[in-house]
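Here's the structure, in structure tokens; my notes come after.
Only one protein chain is missing; all other protein chains are in place.
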Amino acid sequence: MSEKHEKLIDKKGIRLDGRKADELRPLKLEVGVLPNADGSAYVEHGKNKILVGVFGPREVHPKHLSRPDRMVLKCRYHMAPFSVPERKSPAPSRREVELSKVIKESLEPALFPELFPRTGLDVYVEVLQADGGTRCASITAAALAIADSGVPMRDLVVACAAGKVEDTVVLDLYDAEDKLGAADVPVAYMPNLNAVTLLQMDGILSPEEFEKAVNMAMDGCKKIYAMQKEALKTKYMTVKEEEPKEEMEE
Amino acid sequence: MPTYFEAKQLVTPGELLAEGEYQAGENTYVEAGKIFASRIGLVDLETKRVNVVALRAFYVPKVGDIVIGSVIEVGFNGWTIDIRAPYSAILRASDVLSRPFKPQNDELSQFLDQGDLIVAKIASYDRAHDPQLTVGEPGLGKITRGQLMRITPTKIPRVIGRKGSMISMIKQETNCQIILGLNGVILVTGKNTADEDLAMRSIKKIEEESHTTGLTDRITQLLKEEKAKQPQVEIKQ
Partner (left out) sequence: MSSLITKVRQRQIQQIIETGKRLDGRSLTDFREFKIEEGVIEKAEGSARIFLGNTQVLVGVKVETGEPFPDTPNEGVMTVNAELVPLASPTYEPGPPDETSIELARIVDRGIRESKAIDTEKLCIEAGKKVFVVFVDVYVLNADGNLIDASALAAMSALMNTKMPNFEIKDGELKVKQGYTPLPMRSHPITVTIGKINGKLLVDVGAEEEAVVDARLSMAINDEGNICAIQKGLSGYFTPQELIEASKLAREKAAELRKKLKW
């Protein structure tokens, strides 16, 4: 952990982990990593390591939670006990319950629930290692997992946070910046529909700083969206086309 | 008014495909006069219709489809069948028994028990009810031998091939009986496991390479090569 007297961002605008104010942490996205799940994805975002598995659409259990006219989305955000420095109890914490809810609500606008009445879609997010910004990375991976499962979507959902450290608005806070910084603003976004599906904030921001942070986060989202598309294309185009010897009719 | 893609381009959900006088085809949706993709797939234009051939989709039941499923529950007057779809299917006892059905006397598990496999046809299906199956036609009923495999349901047409040419070739070269369930479940029954394995490998290869050109050639090649490897079978007199 950084010492309190060390500045989170220096005079040249370089942060403790070497990044500039508007720089994303390194990101790796992989689709279709769990053979048993209907859809799955894995993300490494900075030191975050998050796995998402999706099951459905399938029958809802218990039955009283099923809706006659739509598909019900259920989401469970859970942190592995070894994901943080001090072992975390496996029992769901209040924070995990809240995050499960907001992540679910960030994905719902991207679905067509009326297409599959009386079914449920279960999204399981497991944070294997956490270093700040896990809810955003989870949403980015969950959207990929849902697309991987073949469930139709209006758009992908991509998420990124911005915030303030010292007096500077910065992109993609990691754990130390989140804990010691002045504000953290996670944003989830549907890029083609220009729609914000998750927005939270803790800290203190002036209205102008808030606007700047949201715009910065959306720019981050657009960059990550390009990586999402790349991850999907890589997965589904792994067989390279051979040069056809003659023109063959399919 | 334009389209925004090249033929057979890979698109992802939410990508804008076209604007204006086009029709929204498979795996697309319309909003404010624009057509967007709703699944990952390859987009193409068929006259004025924008279609996306999904690379990943699950089976949605349709009346008349032949499907292969397994019995998950034996009930009082029928069976619940897993057809690898968002909904499980129902097979009524009255469909299987050719005479009136008496719940006290008839032991349903004698006909079909948990874990049994069946080939069936979807007789009815609507938004408010689970699909109903029937086995009352020739070729349908309990499966007793063969190997089962699963592929993405959207690839079944590719396995069938133009006018059934692809599947006929595989059946012929491997000497196997192959039943293609439209729900992506396939039953392969051959004279020996080597033949069945070859048929299944060919089908798997079609699933993985369905979006490429020259596939028919490569499958023919695979079948020829593998058959040449196999020792000549002695026909015992």
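A and B are the chain letters, set down in written order, and residue numbers restart from 1 in every chain.
As a working rule, a residue touches a chain if its C-beta (ideal position, glycine included) is under 8 Å from a C-beta of that chain, and two chains touch if they have at least 3 such contacts.
These numbers come from a predicted model, not from an experiment.
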* What are the shown chains that the left-out chain touches? -> A
* Structure fact -> In the whole complex, of A:27, A:205 or A:224, the residue touching the missing chain would be A:205
* To do: Could you tell me which of A:59, A:108, A:126 or A:166 touches the chain that is not displayed?
  => A:108
* Those residues of chain A which, in the complete complex, touch the missing chain -> 94-95, 97-98, 100-102, 105, 108-109, 185, 190, 193-207, 210-211, 214-215, 218
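Please note the rule applied: only the chains that are shown with their structure count from here on.
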* To do: Over in the complex, which chain B residues touch chain A? Could you list them?
  => 10, 12-16, 27, 29, 31, 36, 38-40, 54-58, 86-88, 127-128, 152, 162, 208-209, 211-218
* Show which residues of chain A lie in contact with chain B when the two form their complex. => 38-39, 56-59, 68, 110, 112, 116-119, 147-156, 190-193, 228-229, 232-233, 236-237, 239, 241-242, 244-245, 248-250
